[in-house]
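Take a look at this one; I'll ask things after.
Excluded from the complex is one protein chain; the other protein chains are retained at their positions.
We just call them A, B and C in the order they show up, numbering each chain from 1.
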């Protein structure tokens, strides 16, 4: 169970931004189902609507009507629990003496408590323990003394961690990506304006065109009249720390992130998976829906290599999985996994089977699934995973599991294979990931697969010399 | 937008039926999302919990706790509107002088108003205009004078139309299927009891085994102690009228209905579609999720026939489609279809494309989808449908559309092809359906594809001599 | 905080009972605000609607519409907590093999656990730990074997404690009062039917006439066609144990209970209070609204005796008191009592004041109130209470307080006067109560003012020889 928030910001020429924001959030719904919100500004005042629930439930037609203004930002929130508390109900909005601020955040700060304490000492009252409120207060404070660009720069110098932000200061929409580019953020062009968003699929939904990713450490300021945007490279860092898991799991297959189309990346990872650890069997089954693209690449590579292996949809997913539901207890006869996935016997019975998925977190589901396939008559069950083993928790905004809960936390691949009772098990190599993404490993955040993080996290090792960001020189202004 | 209700009934040896009923309803969730309900009996009294919403939302842990008893029935309801009102909030429960009744109904009566009027004249007050309440009152009335089997028979002689029912009379669970077997109903065996349900996937979910379909006109009475069941062939009819659309669209791919595994039927229909009207192209894309099995059969048959055609997932479905949502208006820049399906450009650009779906109802989505593919660079878009054209409405429990709304209601295939701006369009033949289901056309309900119905419907033609059911002779008792 | 449930039962000639039941519950609203419910029977089936909240919130117009039938019962529930759990969400309804039962209960059984355990051993499952469900199950069980009157008698022989019940067995409405008549129940005649209810004010609301109180130990069976009723003296007991607190506090002033009009009783108690302990002062103030009738009797007696004392409304009550509300904490400047009662300075300043109330429970409010009056300039504050001091808890259905919380639990009148900082304090004598009610003390439940109870309560003394009720002989049938 690992996902994350989605952010968006839109400036249009002369129509209201509320509906395009709404459709964008719908396109980003997979990044967060707990709450949805939109904040707009009509040039005179700010309007806000934030509610718990899915986008479709959070907004009624009247809510969109009352969100006046051609500039706005939006947010969908993923429900986190425990220590890796990524985001809070958003956009966070605050009216302060020099105007109003709205903030949508995807990511996780490492030093939020520290900054929060400083601000509390200065008299700031916080309504939550969320990172976002800390960023908003810090920025608002800076705005009392500085112009917009300098104020953002000062805040970026203080906060440390992963963040992609869309911000609204009065009617101006901004986008900021952390200096290491951990979380995605891109900019797109519409017929009558510009959009900043976590994933390019949201731009497609608006019939717009992806322009490019926002650069790590870059600030993008949309013109409130929808006619263009300015960019400022505020902070430079030697290396990036892109999250490779966006490509493997989080993002929609139809999004392009840091230059790569996610669907093609997954197919290629599947192909590499065959090359690295392909195993002959009668049939390849994706674990739906996450394993589908990997499995089709794997099967294709196998067939290209002359294998007779068949690609089939042998596991039927209950499409209502993921909603509120009372799971069976251990001693109930119903098996939890069977509520999610039902094997199609004719595809499996008497056959050697290979199942393909993107990851194994706790291992419980895998164990149950393999048992299920054997009960359905599979002679052999091989497991191939389209990513390296997850050996450590994520601190950057993804709620995976604690180290103790991770099946690969302290076990070898052989031990895991034994535990889940598979006939064989292989993970993809880290090199295959870097190669497919055409990136150096030094430019990826590999914390969850190496245990070494690109940020300074108490009690954890880091894989780089972490410096507070360097401050950029001259703002550059883009043409539109 | 066409789906239907799901029903279930369970008798267990000595554990509560509430949780297995709950998991069954979850497995049947695709048959109805408007309401969910369970009625149980603990030998002394009846317990009921019926609520609007999805199964997971309708029941909390405390609700299941309070549904005492090892016998019970359940229901999920599909929201219908207008004239084809299939079902109401269910199970319907009524306590009357000789005990209590619970009723779950999937189907649609042709003469409910007539019977309802007769009962109203006898002083019965109805709280809804639903078929189910009419059946319940008629049955309760008969039970005041007759034993259970005779009471059911008398009611079956009065009601005309499609119905699969699970019934609870005090603690006894029954299943009844209409004499023409229009809606599915099957019986399965668990470790410690028996289950009656719309689809066998629900039996799988409980780790049980499908025994067989309930026969048209048959009554199955589960022993309240979970040790067996009796069957009574109450009505015989020369021909059945199975709904072929269950196989094409409604049912889960992993269910076996009237002897055929739905997934294999769809793959085979896809293969026949290639044979009947295969067209060379670069890539075959399923319209997710409904077209996937058809498309894989189609692609397989093509490849077997030596075609180079590639099978790819080029349309990404927003997995939150189908929930409450404010759609764009005609003149908004955002296109409605793009909120549901986003094309992956790399799969489509510069290519000849064939898209495969199970049906075209109004044609609006198809038109938009073809436009979208052309915008994404498709050189050619061919459309192949894995079922015959829908030319007439369904009166048997599926809310498709009125005749005027159906794109094939009064147009030829060529005209439809022009309207949706496809480069070519073919439907599958009715013969291919009958052949794949290994059934005579006379034993299928083909109303929606021929306009001739197996029931007596005012203002419509019938394709058979409709007789009120013949009454069966001797009850047969099954071993367990 | 002490109140109780209200019950009602109605049989009409040929109009629906739902609306008269609804208006009755509204008239009884002061007896319970936590939940409201109605159960009706239309001759064929039972209809039920029970919801949390006030009568007006619990029922919408459609709810009343769907409660078909000219016979029905209703209930309003007072929220109890802790050990003196009086009632649960009601009417409780259950459908069992020989029909359906509905039950509304006001009172408290002493041996519910014992009977509940016996029934549980026989396989009965309880959904709550309420008395009502136990009575319903016991009665239903008896009804499987006996006719209605005998079944009720058998249940009355088993249950011990206070109860006024309205019951519906299929379409027949019954009223039962416990053998000692602890809780009130009366019967009234309407133009077109009969009504059983806790208080006669509900009969007034329906433009009906009070016939008489139901006798202790009596069963009243309304004819389902609204044309009359039969009565059966099922159990005889030497003494009654009427609750005198109904007259002092619980009941509406406009109700007649056990032959006395509550308003006149309170005025007379006020007059006796002057005679027993009248004190000269400038002004007499009622504590609104509970002290008003007492104070007017007191002032009248004083004026008749030649006193110059003035009667005035010097304390203004916030009419929203009693609803959900966040009270100030101890150290907040706002005083809790001031949110409820605000003194009118002109009536109080520089004056000797006497305040009149019906009771002192914990003493906190009295202390604050006296302080408030002194702050407003009262020279002297005398307190007169129109009932004896409450020295012990109530086990019969009223949630007062535990013995430790009662200010009079272990203190003398002088000590209490000191604690609340009054200039003088007097309570009314027990004899004055008995005299005013024209009853022997032996026929009253005086548990809360003597600590000796008319029932067998573990750990408490009793003031009489408690016998399980004697069984009556011949049923008597009343004319109507």
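The rule we apply is simple: contacts are C-beta pairs under 8 Å (C-beta built on N, C-alpha and C of every residue); 3 or more make two chains touch, one makes a residue touch a chain.
All of these numbers come straight from a predicted model, not from anything done at the bench.
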Contacts of the hidden chain among displayed chains: A, C
Where does chain C touch the missing chain, residue by residue? 19-20, 22-23, 26-27, 29-30, 54-57, 59-61, 64, 190-192, 201, 204-207, 252-254, 261, 263-264, 289, 292-293, 296, 312-313, 316, 318-320, 323-326, 328, 332-335, 338-339, 342-347
Note that chain A touches the absent chain at residues 42-47, 66, 68-69, 94-100, 123-125, 127, 137, 140, 170
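The rule is short, and it goes like this: only the chains that are shown with their structure count from here on.
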Topology of the chain contact graph, where touching chains are joined (line, ring, star, complete, other): line
Distance between the centres, which are taken as Cα means, of chain B and chain A, whole angstrom: 37
Could you work out how far the Cα centre of chain B sits from that of chain C, in whole Å? 55
Multi-partner residues in chain C (2 or more other chains touched) are none
